[in-house]
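Yeah, one chain of the complex is gone here, protein chain that is, but the others are all in their spots.
== chain A ==
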Amino acid sequence: MLSGGGGGSGGGGGGAGGGGGAGGGSGGGRSPKPSFVSYVTPEEINLTEKEISRKEKQPDLLQGEVIFCSASPIRKCTQDDFSQRGIFGSLFCTNFRISFISDETQLEEEEGQVFKNKLYGENDIPLTCVDNIYRGFDEKKKLITSGSVRNKYPSKIIIHCKDLRVFQFSLAFAKEEDAKKIFQGIVHHCLEPKSLKCIFAFSYSEKMTFSSENQTKLKTVMFDSMVDWAQEMKRTKGNCKLVSANADFNISTKLPQFFIVPLAVSEEDFTQFQGKGIPIWCWSHHSGCALFKTASLPLMQEDGCSQSYRTYMERMLNAVAQNHLYSVKTEELPETLPTIQDIQQSYNKFKQFFLVDNTTEFWMSDVKWFSSLENSGWLDIIRQCLTKAVEVVECLENENTNVLIMEEEGSDLCCVISSLVQVMLDPHFRTLEGFQSLVQKEWVAGGHHFLDRCNYLHKDKELQSPVFLLFLECVWQLLQQYAPAFQFSETYLTVLSDSVDVSVFSTFLFNSPHHRATTIQPVSLLAQKGPLNLPTVWDWSVQFNSAAQDFFTNPLYVEKSRQDKVPRKTFRPKHQRHQSLPSTAFKSSPKKSFFKDETDSLKKMLRVKRISRWLNPTDLTQSTTREFYEAWQRKPLDYHGLLLPCVDGPALRVWAQRYLRWLPEVQIFGGGAMTLEKKLVDLLAEVRELRGKLDWHCSVDFSHRGAAALAGSSVRLSSAFPFFVSRTWSFKPAIPSCLQKNLITGTFADKEDEDSECLGVI
């Protein structure tokens, strides 16, 4: 399998000094000690001579990682390089990543790399992280699609990554066959459809043993056992039924092994429509009402089934209603929210603003930045999701009605909305472990089609959509509005969003718990050992050492002090019955709720009209939600209570850390949010120390998470820290090159001599 490129095999360890020197020289301009070779342009160097003198460096391979092909010398063009000449090195393609190894000694790299990812370095691109590959010629670029590659290869390839990095490699200096091989290799492994078993995680975990003790150490609740669900229900004081009938996926392959339903749902109901239409419990409000989600049934069909669908749906609605005060509101999410294709399209437009190939292009786009941003619609999609979540929160918090959210599969927007609702309502999910448990509960166990949505296998582009990222975006908006309420930091969210595309973690590899179980199982039968033990993303030690993990905690987080920790409010009876008269419930009142004894009339209603929207018309929704928000806003802000996002235009922002971190033009050297964080961490450490000195009796733990990493480091901070540490601490400012010249608004151009009029004073 290992097919080292022609140039690759020779070098070995010999001639380190001389070879290194020559290699460095050919790097052009970046060699620390200029030698006579430095003045020779790379083109002039005889390739064969180079080959001999080159010291071949290889990437440090992970367990189970094999090199497919390699080529050298390859020039990596860097954006922050003023000489624009780039660095020379070798390019590798393995079963995990595309890796560029520089010929230069990377001394600088070691220093200041507090935030090093153990799996891949800054010059590595995990195969699943590749978003698009372009062939570059002149100043233009052309998208390469799978199958379009024949025998030719471009002199330059541009790789856009899903984590927004942009790489440019020039293949022009490598031997023709090597260049061809590496190009075809990269294109093949990054763009062609493949099978799940080719994903690196499987070769990786075969060789690696992720001790289950590692997993048990995690406090993250995985929601893969009865106990987890039972405890969650207990924690939220829910009063529903835990079902284990699907433990072997006998009921449905779409449902998780264990799930919770309203008490009134019977055993027979499960099997009727392969699990569709079953209201799955998400979370219980302290008042007793709860949030449910379901994969909705196609009610409108006029075939024979429709009748049984209807009666079935009525029964399910009834069951939900019985959970608390005979109230239910249902919401068909796709009716008011964008489709997954809309989300994908919008994000495609949006991300282009950050995948910038050169400085000129950057400043060109800067002029129309706000309107381009608006045109992408991405912020608007975030706004819609947040608003929808606030509506659901309003129902639970204000009206104490049960809510059932529905969607065809029940695993895309349902996941977004249900998890957002829980983040807003339940401070537990704003802690690090709580948040991770939430992702396990709603997304992993909830059967979000990670594999399809991420399109790791390059099969169906139609199914690809950054739904999970959308959720993280929404959480980020909440985080930046109410920073002290979250235990995790912006950096944590950014890293989590990156981890989705690393293809090592079981968390994001499957379409459902069933898919996961069936994928893992056969291997174990053949190999006669336990089921494959794929690492979960929550085991952060796979990617980061503990110092780097300190960046995940938010120094602003206000932990709940002991005396504040009152038990959750117990059931607060709210006599709502009189509020909603059935006669008005369906016609005019936006607040629909119904009684059990009204089931007959309900049935009639159902036959003519499907209960879909609870709040109608939309204007009404907006005004009540607005009132709800304003009423909440007037109360003093409690970071351990309900949080509602402000969704007004100026409040929603671009996740600068995630999207701007790689752009050299916008690095704020010596500034950025991280400088504030560092200061805060320093202050906290100092206060703790003072406290420690004050209190003789109490032994104070001097180390604070987050303090260790930042306080000691003498790293120069910038707005891209910790992701991007600039080697060339540039004292050169970025000066906008393309300023809009047509700002003169009409009549004032000729009035320049404003100042030349008479001075009125003295």
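Keep in mind that, in the parts below, a contact is a pair of C-beta atoms (placed from the backbone, for glycine too) under 8 Å apart; a residue touches a chain by one contact, two chains touch by 3 or more; residues count from 1.
Just so it is clear, contacts and distances are computed from a predicted model.
Visitor: According to its UniProt record, what is the protein name of the omitted chain, chosen from "glutathione transferase", "Myotubularin", "T-complex protein 1 subunit epsilon" or "Protein HIRA"?
Guide: "Myotubularin"
Visitor: In the full complex, which of A:Met226, A:Ala247, A:Leu263 or A:Ala651 touches the chain missing from this view?
Guide: Hidden-chain contact among the options goes to A:Ala651.
Visitor: Of the listed residues A:Lys142, A:Lys219 or A:Lys368, which contacts the missing chain in the full complex?
Guide: The single option touching the absent chain is A:Lys368.
Visitor: Since one chain isn't shown, list which residues of chain A touch it in the complete complex.
Guide: Counting only chain A, the missing chain is touched by 362-363, 366-371, 373-374, 379, 481-484, 555-556, 558, 561, 630, 633, 636, 639, 646, 648-651, 653-654, 656, 660, 663, 665-673, 675-676, 678-680, 683-684, 686-687, 690-691, 693-696, 719, 731-736, 739-741, 743-745, 748-757, 759-762.
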